[in-house]
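Quick one: structure below, then a few questions.
A single protein chain has been omitted; all remaining protein chains appear in their positions.
Moving on, here comes subunit A:
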Amino acid sequence: MKYMMFVCTDTEPDTDQVAGPDIEVWVSENDARGRRLEGSVLAPPSAATTVRVRNGQLLVSDGPFTETKEVIVGYDLLECADLDEAIEMARAHPMARSGRLELRPLADLDDRRRD
């Protein structure tokens, strides 16, 4: 299954003093195992542009879809057997501590329940 992992900030990060994992190690290890298909850091929300079409008319507006204190700062596309494997990957990501990670499966329109 493919999972989109949204990397988000959080207003209440972990206060644990133990040193967190290294993002470079996380990326190279998961790339090597073929579990991270791609990923990137996003420009800040101030660079976002929102596009809508209503009644045939194009509406382009400045800013992100929602204005919140927590924002998406990056993403990774994962290839995992199931949710537990994706959770294992997410827990080892440094942003699991300083922010939060949202795992969203890509909808498989042909066969939703692949073994």
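We adopt the following convention: contacts are C-beta pairs under 8 Å (C-beta built on N, C-alpha and C of every residue); 3 or more make two chains touch, one makes a residue touch a chain; residues count from 1.
Keep this in mind: contacts and distances are computed from a predicted model.
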Which of "Cytochrome bd-I ubiquinol oxidase subunit 1 apoprotein", "RNA polymerase sigma-70 factor (ECF subfamily)", "Alpha-ketoacid dehydrogenase subunit beta" or "FAD-binding oxidoreductase" matches, in UniProt, the chain that is not displayed: "RNA polymerase sigma-70 factor (ECF subfamily)"
Candidate in contact with the missing chain, chosen from A:7, A:71, A:86 or A:101: A:86
Those residues of subunit A which, in the complete complex, touch the missing chain: 1, 3, 80-84, 86-88, 103, 105, 107, 112-113, 115
